[in-house]
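Only one protein chain is missing; all other protein chains are in place.
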Amino acid sequence: MIIVMQSHATDEQLTGVLERVSSLGFRPHLSKGIERTVVGVVGDERPVDAELFEVLSGVERVVRILHPFKLASRDFQPEDRVITFANGARLGGGGLLVMAGPCAVESEEQLHASAVAVAESGVKVLRGGAFKPRTSPYSFQGLGEEGLMMLRRVADDLEMAVVTEVVTPPDVPLVAQHADMLQVGARNMTNFSLLQAVGDEGRPVLLKRGAGSTLDELLQAAEYVLSRGNEDVAVCERGIRTFETATRYTLDINAVPVLKELTSLPVVVDPSHATGRAKLVAPIARAGVAAGADGLIVEVHANPEQALSDGPQALDPQSFADLMVDVGRVSDAIGAAAR
Amino acid sequence: MIIVMQSHATDEQLTGVLERVSSLGFRPHLSKGIERTVVGVVGDERPVDAELFEVLSGVERVVRILHPFKLASRDFQPEDRVITFANGARLGGGGLLVMAGPCAVESEEQLHASAVAVAESGVKVLRGGAFKPRTSPYSFQGLGEEGLMMLRRVADDLEMAVVTEVVTPPDVPLVAQHADMLQVGARNMTNFSLLQAVGDEGRPVLLKRGAGSTLDELLQAAEYVLSRGNEDVAVCERGIRTFETATRYTLDINAVPVLKELTSLPVVVDPSHATGRAKLVAPIARAGVAAGADGLIVEVHANPEQALSDGPQALDPQSFADLMVDVGRVSDAIGAAAR
Amino acid sequence: MIIVMQSHATDEQLTGVLERVSSLGFRPHLSKGIERTVVGVVGDERPVDAELFEVLSGVERVVRILHPFKLASRDFQPEDRVITFANGARLGGGGLLVMAGPCAVESEEQLHASAVAVAESGVKVLRGGAFKPRTSPYSFQGLGEEGLMMLRRVADDLEMAVVTEVVTPPDVPLVAQHADMLQVGARNMTNFSLLQAVGDEGRPVLLKRGAGSTLDELLQAAEYVLSRGNEDVAVCERGIRTFETATRYTLDINAVPVLKELTSLPVVVDPSHATGRAKLVAPIARAGVAAGADGLIVEVHANPEQALSDGPQALDPQSFADLMVDVGRVSDAIGAAAR
Partner (left out) sequence: MIIVMQSHATDEQLTGVLERVSSLGFRPHLSKGIERTVVGVVGDERPVDAELFEVLSGVERVVRILHPFKLASRDFQPEDRVITFANGARLGGGGLLVMAGPCAVESEEQLHASAVAVAESGVKVLRGGAFKPRTSPYSFQGLGEEGLMMLRRVADDLEMAVVTEVVTPPDVPLVAQHADMLQVGARNMTNFSLLQAVGDEGRPVLLKRGAGSTLDELLQAAEYVLSRGNEDVAVCERGIRTFETATRYTLDINAVPVLKELTSLPVVVDPSHATGRAKLVAPIARAGVAAGADGLIVEVHANPEQALSDGPQALDPQSFADLMVDVGRVSDAIGAAAR
C-alpha cells in the first residue's frame, strides 16, 4: 500500500502514520516529494483494510498495490483451474463448455422437452431454476424441492450434470443433494452468509457477478468460497448496470480477458441475462467465446412463448442448435489461434 | 401495460397477442397508428410480468403504465406512514429523526462512549453493527450475538432504541430479540429470502437501496416486506455506483423527492456510506434534509482513528454535535417553508 | 407517442391534452383504463419533442413508440449501406474492414514505419491523428496541418485511404482536402455544429459514440449528418463510462447487434480506446467481429514505448499481425455461419 500525505501534513501526523504502519507489522518506506510525502507499506497488504490508514490525521489517500484477494489470484495459482463433472464434462483449462436449459423448472414435461433439445445439440450440463430470486414478490418463485427432483431425474435420464441456483443458506444442503453445481446468482453475490455456506458445502460453485459489482469485488466474493476450502469456483459475467437502456444490462466483454489475467478460475459468460432478448443471444455468445470465455450459460425453452419467466430471452431449440454450430466455429477459430 | 407491435407484424401475430391479453383476464384495447399498432392492456397490471407479452411473436416492446409495486405506493396509501419506537422516537410524518452510532460494535466500552456522545446531541436511536457484511473475507466480521447484547445494554442504559443489521434469515429471531429495528443492508437488498424473513418477523425494517438498484427495485424490495404483513418499513438512500471515483458512491439526491412522491414510507439518507469521507458527511446530511428526508443515519465513533471498520467516514463527537446543529437549522428552514 | 395521464387527472386536463395533440396535427386516440387514462398520438411522431406533451397539466409521462431518428433507421433504409473508398476498400455490406495506424502523427518517419507495418498485414485505411482532442491542456495536441500532409503523402505512397479526426468546424475544409474519411471523436459526438459542418462537407464520416451517450443519441447524431445530405456515415462503439475501473472504458458489445438491427449504417468497433491496454485489444477485437461488426479501428505504433500519446493501448507490428490473422479466422467462422 502507498499512503499519500496531505500537502500540509505536519511531522507529528507523519509520525502517527509511521507508527500505525509499524504497529500492524509492516515496514514503512518514506519518500519525500516536492508537494507530497508518500509512505510505502512494505509487507503482505492483502488482509489489511486500507481504511486503517485512511482514517489517520494528515493522510490524503491510500492506494493499494496488490489486489485484495489472494487464493483467487493467478499470482497465487498460475495454472488454469478445471472443474470436472461426474459425467466427464470439464469447465476451464481450454475448450468450451456450454450449459443450457430453461430459466425456471415449470413442470417435468417442460423441463424434459427443453433438456432433450439441448442434449441433442451436445450440451452436458443442464441449467434450470427451482428457487427463483424474483424482483417482484408477485412473480413466479419456482417449484422448490419438487423442481430439484425433476432436474435430477431428467438429468440422470440424459446423463447430464445439473447446475441450479441456491438462494439462502438453509437450502444449501438440500440443493447440494440434487445438483452437481450450485449457482450463486447476481442478486446474491454480496450475500456473504450464502457464500460461506456454499464454501463449506464443497460442491462446485458458479458465482455470478452482481450487476453493480466490480471485478475486484467478484473475485473477493470468490475468495469467500475459496477461503472455506472449496476450490471449485467458476465466475460468470452476466451484464452490469449502465446508463444504456437499449438492453436490460450491458455485457462487460472486457471482463473476460481481464478475469483470465487476474484469476485462474474458469470464466463463464451468460448472454441471456446480459441482453434480455433472444435475438441478441447468439452474437453475444459468439463474442464471449471470441474474447476467451471457458464456458457459456444459455437459457433455452422448448416453447419460449409459454415460459413462466424470462421468455423474451429464451432461445427456441432451433435457434440454440444454430448457436451451438456458430460458437463451435468461433471456438475452433480461436483455438487455432494463440489462445 | 401498452404492447407495441413490430412495424411488419402480421394479423395472425396481432391475434395471438389479443388472445394472450384476454386469457390473462385483461381487456385489450387496439390502436392502429401509421407505422405501429399498439395494444392497451386494461386491468390491474401490477402482478403481471411484462415478459409474458414481450415474448410473443410480433411484439416489439411492452411499456408499463403503473409501477410494479402496490402496497408501497402512495396511490395505495396516500398518508405518510410513521414508525414509532418504544422510547417515543418517531420516523416519518414530519420532523427529522437522526440515528447515529459506530459502524461496528467493537467493545462495550467503545460502544458506550460513542452512544453517550450521540445521546448528548439528542439522538434517540443508536446504530451499530454486530453482524457486518464485509467485501473481503479477511475483514473484521463483527461480534455477533455478543455485540447485540452490548447494543441492548447500552441503549437501555441511555433510553435509546437500537437499529442493527441482520444478514441472513436464520439470524432474524435473534436480532429481533435485541433490536428495535432490523436493517437490511445495501448488499442484501435483493436477498429476497431475507426480505421475507424480516417481513414475517414483524419488527420495523430499515431497508437500504442496493448500490446497483433502481428506485423501482427498492420499492419492490419494500413490497416483499409489506406483502408479508409488516407495515413498518423505511427506505434508505445510501449512494449508488456511478463512473465518478472522487467519492466511494454517488448519493442520488434526486431519490429523496422522487421517493416521497412514489411512496408514503419514511425516507432516510445515509451520508456516511454515500461519501466514504468524514469531511463530506455534514454537507451531504444537510442536503438530504433540505431535499426532504425524514431521517438520517450517521456513523459516529468516539475515536475514529481507532475504528476497526469504516473509520474514514466516521464523525468524531464534536463534528457530529456541529452536524446536529446544522441539520436542525436546515430542518427548521424547510419546515417553515412548504414541506 | 403514448401520453399517460395522472391517476387523478380531471376532464379539463384531458381536454387540454387532446387539444394539444390535435393542434400539432396528430389524431388522438383515447383509452380509459381502471387507474389511468392513456392517449395515443397517431401520426409521425419523430420530429416532435415528447416534452411538448409532458409539460401539460395532468400528464404523468409520455412514452415514445418510434425511435427519434428517421434517415438513420433501418425501417427507412432496409439495405446495408456501404462506404467505398477510392482505393477500393469497402466498409459495410458484409466482410470486415480494418483501419489501423498510430494514435497521433508524430513525425513522417514514425508515421511511415507504422503505416508500412499495417499495410503489410493487409490494411487499406490508415488512421492517425493530426488534431488531437486531449483532456489536459498540457498534453501533446497534434501537428495540425503538417500532420495532415504527412498522412496524405504516406497514404498515397502505400495506396491507402486516410481517416483522421476533425475537431472544430473551421478546420473541416482543410481536413477534407487531405483525408478520405473525417472522424468525429467521442468527445465531439454532441458538438452539433461540427456534425452539421461534416454533413455539409460531404466526405465520409466516422462517428464515434460519446462515452456518456446512449445508442439512441448516437443515431440522432448520425441523423444530424444524414439530414444535411451526407449519406456516408459509419458509427463506432469505443467504450462507455461505467463504474468498473479495471479498464479505462467498458466496451458495450451489446451495441453491435443492437445497432445492426436499428440502422443500416456500417458499425465499427474500436478495441483500443475501449480497453486502454494493448494486451486486451486482440480479444476485444475478436469479440467485436464475432458480434457482427463491419469494421475495426486499431491503434498500432512502430514503437509503442516511444509514442507521444496512447502508448499503453498501441499494438506493436507483430501483435497487430497476429490480431489480423485471428480476426480473419473469426470473420470467416461467422461468415460461414448465418450472419
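Chains: A, B and C, in written order; residue numbering restarts at 1 for each.
The working rule: a residue touches a chain if its C-beta (ideal position, glycine included) is under 8 Å from a C-beta of that chain, and two chains touch if they have at least 3 such contacts.
Small disclaimer: the values here were computed from a predicted structure and weren't measured.
Of the candidate positions C:Q77, C:S227 or C:S319, contact with the unshown chain belongs to C:S227.
Across the entire complex, the residue among A:T15, A:S31, A:S107 or A:Q306 in touch with the chain not shown is A:S31.
Take chain A: the residues that touch the chain left off the picture are 2, 4, 7, 29, 31, 33-36, 38, 40, 42-44, 63, 65-66, 75, 241-243, 245. Counting over the whole complex, chain B has residues 212, 214-216, 240-247, 250-258, 261, 274-275, 279-280, 283-284, 286-292, 322, 325-326, 329-330, 332-334, 336-338 touching the chain that is not drawn. As for the chain not pictured, it touches chain C at residues 46-47, 49, 51-52, 54-57, 68-69, 133-139, 167-170, 187-188, 190-194, 210-213, 217, 220, 223-224, 227, 240-241, 304-305, 307, 309-312, 314.
Methods note: only the chains that are shown with their structure count from here on.
By the residue-number overlap criterion, the interface of chain A with chain B counts as same, with over half of its numbers used by both chains. Of all chains, the one whose CA centroid is most distant from that of chain C is B.
A separation of 31 Å divides the Cα centre of chain A from that of chain C.
Per-chain CA centroids place chain B at a distance of 39 Å from chain C.
Multi-chain contact residues of chain B (touching two or more other chains) are listed as 241.
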